[in-house]
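Please read through the structure below; I'll follow up with questions.
Only a single protein chain was left out; the remaining protein chains are all shown in position.
Labels run A, B, C, D, E, F and G following the written order; every chain starts at residue 1.
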Amino acid sequence: MDIPPLTNGYEIVYKKPQTLTDTPMHYCPGCGHGVAHRVLMEVVEEMGIQDRTIGVAPVGCSVFAYDYMNIDMQEAPHGRASAVASGIKRVLPDRYVFSYQGDGDLAAIGTGETIHVVNRGENILMVFINNGVYGMTGGQMAPTTLLGMKTTTTPYGREVKTAGHPLRITNLVAQLPGACYVTRQAVHTPTTVRKLKKAFRAALEYQQKQQGTCFVEVVSNCPSSWKMTPAEANKWLEENMFPFYPLGDLKLPAQSN
Amino acid sequence: MDIPPLTNGYEIVYKKPQTLTDTPMHYCPGCGHGVAHRVLMEVVEEMGIQDRTIGVAPVGCSVFAYDYMNIDMQEAPHGRASAVASGIKRVLPDRYVFSYQGDGDLAAIGTGETIHVVNRGENILMVFINNGVYGMTGGQMAPTTLLGMKTTTTPYGREVKTAGHPLRITNLVAQLPGACYVTRQAVHTPTTVRKLKKAFRAALEYQQKQQGTCFVEVVSNCPSSWKMTPAEANKWLEENMFPFYPLGDLKLPAQSN
Amino acid sequence: MIRGTVVIAEDICKGCELCIEACPQESLGLSDKINLKGYRYAVLVKDNCTGCVNCALVCPDAAIIVYRQKKPTKTAGPQVEVPI
Amino acid sequence: MIRGTVVIAEDICKGCELCIEACPQESLGLSDKINLKGYRYAVLVKDNCTGCVNCALVCPDAAIIVYRQKKPTKTAGPQVEVPI
Amino acid sequence: MITSQEIVIAGFGGQGVLSMGQLLAYAAMLEGKEVSWMPSYGPEMRGGTANCIVIVSDSRISSPILSKFDSAIVLNQPSLDKFVNSVRPGGLLLYERSSIISPPTRTDIEIVHVAAIEEAHRLTSKQVANVVLLGAFLERRPIVDPKNVISALKEVLPSHRQHLLPINEQALVRGRELALEALSESVSR
Amino acid sequence: MITSQEIVIAGFGGQGVLSMGQLLAYAAMLEGKEVSWMPSYGPEMRGGTANCIVIVSDSRISSPILSKFDSAIVLNQPSLDKFVNSVRPGGLLLYERSSIISPPTRTDIEIVHVAAIEEAHRLTSKQVANVVLLGAFLERRPIVDPKNVISALKEVLPSHRQHLLPINEQALVRGRELALEALSESVSR
Amino acid sequence: MEEKAEVRLMKGNEALAEAAFRAGMHAYFGYPITPQSEVIEYLMAEQPSHPECVILQAESELAAINMIYGASGAGARVMITSSGPGISLMQEGISYMSSAQLPCLIANIQRGGPGLGTIQPSQGDYFQAVKGGGHGDYHLIVLAPASVQEMADFVFEGFRLAEKYRNPAMILTDGALGQMMEKVVLPPKGSLPYPEKPWATTGKTKDRERNIITSLFIQPEKMEQINLGLQAKYRQIEKEEVRYETIAVDDAEILLVAFGLTSRICQKTQQLARERGMRVGLLRPITLYPFPVEPIAALAAKVDAVLVVEMNAGQMVEDVRLAVEGKCPVQFKGRMGGMIPSPEEVLQAVETIAEKQHAEL
Partner (left out) sequence: MEEKAEVRLMKGNEALAEAAFRAGMHAYFGYPITPQSEVIEYLMAEQPSHPECVILQAESELAAINMIYGASGAGARVMITSSGPGISLMQEGISYMSSAQLPCLIANIQRGGPGLGTIQPSQGDYFQAVKGGGHGDYHLIVLAPASVQEMADFVFEGFRLAEKYRNPAMILTDGALGQMMEKVVLPPKGSLPYPEKPWATTGKTKDRERNIITSLFIQPEKMEQINLGLQAKYRQIEKEEVRYETIAVDDAEILLVAFGLTSRICQKTQQLARERGMRVGLLRPITLYPFPVEPIAALAAKVDAVLVVEMNAGQMVEDVRLAVEGKCPVQFKGRMGGMIPSPEEVLQAVETIAEKQHAEL
């Protein structure tokens, strides 16, 4: 994207970070993945750590994240992003390493890795995009799907009896001693975006201090699977997801030094 | 085992249940597995449900449980006992189904299954034998190994930095809405054995009421891996395991009807 | 009132309308035209933008550049101020 | 004092000594002999057993049967009473 | 009446390309014919172009995937560019007129274009442009009886959409008429 | 001096059967010989019987697993029963006297028994019964210099157990003497 | 609920799912993956009409295959479906089930690999299916449908064979057959009888010994016996269950060998070749295990050359070579990574062989 010349007397106050490539993103219109990508890359740019940051995105809609984030990246098998990230971090302990995982990935097939990576306190950032469905494969139930919610595998709405309860894995993670900083954020309004950015920044700064795993849940949307317009989806999110997945910090590091 | 004839004027007040076979158990002297087996089978006998009980034991020292428990049983791949048990229970919903898993099995390789089986509230009993090591494979570190504890894979004692914290998976499980009854018991004294029996009985009775997963942790020993006599091991258990894994109920069913 | 403006990459925009929702000034709307990807894209429809950046913050496709009038009191040099 | 006794399956016993530890009466000890598996097995060493069942409860190999003197007051019939 | 056809139908994702193919296949099945419908796998997960291959035959169908066709029905320029040379000599290329900027120039095949989108708007439902095209196709290649297309539609439409039957029926008829008009135009030209 | 031997050593788990084999192999290696040591996999995970096959040779060793042996050293009855017929004619069967109830009856092999456990007790360490047997074996089959057994022991004993060297040295010597006595007994008999 | 045979236009994945209901499936455990997610979606949508059948989305393929293990061991008729990566994750479970002799039906709707690869159709998992992707010596019974009709039919056949031999059976197909629609005649529900399963763990009643499902036999002598038993079963399967189809092989000079989707493509090639006067025939293995060794060997003795066509780098061709044993040259034509060969490009390969053959005459 060419940046247009400065309009006379005007200055740029906001533009896409250099840590995003110019490749147009394949996400559906209004999808929260794009915002989360951008905000994370803004932090990487602002911290000046592009050359020391390595990202891992597994299968899920964000599988092509490496096309958009202008940093070294690995694509991981479904559910294993945090294990892959641990492998990287263990051999390159001075780098900033993050995983970027969907709810299907992190809270279903990858549950074991999630719990154990945090329990070991791997010094990585885990970004957890909770959109309540399997977006990429066409909108099947995720562990985080709300009760009553219709998906392609719960066509009559999710029922406790057969499919169990929606899983607040972030709450579990927050209780592990290996967790350094655990927070739940969103991306659908200017305010939540600002907060998310602060959270990412904090998480990456903690990483330097080797205090354990930082875990940032982003309660996001999937307009396509939810079969809503982006605006409707964001409204639905506030009304339905937030009551069950309330925003805010679940764990802060013991000391701030 | 032939039961000797009643000594004149005496009556039997305690004998091995019929739900245990006569095969001598392969466990090391003093191993808690034997007690846990017997107590569980006593409950099955007393409830008269031998013909409706199906057990699942995965790899671990108790892999031969089917040689000792006189009920229909399945041997499961490492970590998957609760998934196997779910499969059985879903197709035979009126049977009593339990899994019997070690800490390596349930809390390491099987973490994902453990969390999701409980989260779905599968109506099974999960028996969790926590002896702080991988007994069967020769005493390697388990997720539950205490800090500082020496095992064959932590020859200098478990360290947080590399191996993370001991994992209290039972505490995590207790927070899932699918859990009906979660308790932590022991097998090393007459009193704890009596309590364990009550817990097993309660768990199987709840199963009938379809209220969700019952989860009974048994803090046990492994004299061989710990390189102690059975008596020493039980003392060490009280002094070291109990402070970190305190006995007692972690969750009771909402209503008792 | 501070004056601002936005430049929207029309080929990148997917017409999700989230910027339109987010703009406190109601400065934005959808164009009638369709871009190469087949989307009606977002455009400035009023000249009252304050450069508040809200639209850019919520744009999932990073399609928006926001400008603000330079504060005349400040010393020279095109300072890029990132407000969040 | 109620009188009891125990019968220990000497071929099954692994000599773990947990019953010995658990017996409040100190009625049990290890035999000097070795069984087929190579273990010194547990035996009654005193005649003061009360049939309290403690030893059987902790025996990992279910090797112990516990007997207790019948209460003479009770009506007839060999009742098996399981105290736990 | 022709008895067998190998057809490719191609356009943008939302244009009803796949369902047009299904409808045709279903109708042919109702007539007791052998049919196959093979959607293409675009690399895009959502949106992008779509196409399907429909084969109708009196005998067992061998390959459901082909690179040469008796007929092509295309609804956008990229699809036309992609398939124009896949039509066998003597075959048919039918396209939606307003969607094509540079029309095909082959002379060894029959080329028909109809303003299906315009017509659909006229019928007050832009959803039926594909049915208009299907009507036009069946005029030129009467591989199934249009009546059976309607029967097929009855079967596949869920109950809450059965009210759309009449408009589809009209679309089919209008397609047929437009194809006839197009033909007479080209004959008169 | 013989240059090659295929030996099986068998007994209960705790009797030091495996380490006796290792010691022998190590000593042979120190003399520049080719060696292999193969433990058996008993079906039992813990306890039960154990055995190992040790091969010492001047040339490259082919199969480390054999079913016939030049020598067998056995420390309990089940092992004797299992291996008595695996000794090649002319070979050696050495056994611990007190552990065997029904002695072997073969006449085509050399049979030697020593009271190694008794001797070990006399040396105040029942751990060294295996070394007594090793001394006896080396008297009959001098495949390595006993000095090298001691050197090997120096290498394998961890520093906090180096004080056990003298008693092992004695055990080795006593084993040798017992074997000589056994021989003279059988000769005089 | 009895249903009659019925004609429908269906996708292969849907036909497979519907057939499973009609074949009396008791339980399905699965996990979404393209290009087979329609199976679980169809099953979930139709489940209310089949209340006797459990359909569960597991948290992973690993959990799913182990739920299948448990349910099968408890006597249920069970199915699981997935594609490439998901099937790889099941290899431990499949090895266990083979060893414990648990019947089940596994469908692999193949996509292009290795790794994450593409979501396009492929036949790259032949080796995994036929040689055994898990550890140890075992075989799956492997059926390769070539039409939507067979996607349905082989569900019945798969269950039947799996239960007859107490062995996992696999339907090895691909994304194209899963997504394409054809006419399919569906057998009525209830037409596949349930065999007795006296070995199942349904609760130890007084009148029998306890049942044990296990693959652990710690004594090697015993484990070898288990293996010999398995091998004897495989020999029987090889003797009795080979299935294949031939087209115009009687006078063929060139023999095409292909399975699944590529066999359909080769059928077209065969027609085109005959139109051009070339004597080309086709043999399609229907069972990949047991493999039609003898029919291929017999034809190999008569033809000038064999051409194997696959959507992979050459996998079944090894089994063909083993059958041909040098009796005639065996050529290979493959596409990979989700590419589908066209009948015309296969024809070209045939022509090249024909020319070479003539040049050599």
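Definition applied: a contact is a pair of C-beta atoms (placed from the backbone, for glycine too) under 8 Å apart; a residue touches a chain by one contact, two chains touch by 3 or more.
Keep in mind it's a predicted model, so treat the numbers as computed, not measured.
In the complete complex, the residue from G:Ala5, G:Val185, G:Leu228 or G:Ala298 that touches the missing chain is G:Leu228.
Contact with the omitted chain, checked across G:Ser72, G:Ser98, G:Asn211 or G:Thr287, is made by G:Ser98. Check G:Thr118, G:Gln179, G:Asn211 or G:Thr287 against the missing chain and you find that the one touching it is G:Thr118. For subunit G, the residues touching the chain absent from view are 62, 84-85, 87-89, 91-92, 95-100, 110, 112-120, 122, 124-125, 127-128, 131-138, 214-228, 230-231, 312-313, 315, 318, 321-322, 325-327, 335-339. For subunit A, the list of residues touching the undisplayed chain reads 50-54, 56, 59, 63-64, 66, 69-77, 80, 83-92, 95, 112-113, 116.
Within the complete assembly, residues 22, 25-26, 29, 34-39, 41, 43, 61-68 of subunit F touch the chain that is not shown.
Rule of thumb we're sticking to: only the chains that are shown with their structure count from here on.
Chain centres were defined as the mean of their Cα atoms; on that basis the chain farthest from subunit G turns out to be D.
Averaged Cα coordinates give subunit A a centre that lies 61 Å from the centre of subunit D.
Inter-chain centre distance (subunit A to subunit E, centres taken as mean C-alpha positions): 43 Å.
Put simply, the C-alpha centre of subunit A and that of subunit G have 39 angstrom between them. In subunit C, no residue touches two or more other chains.
In subunit E, the residues that touch at least two other chains are 47.
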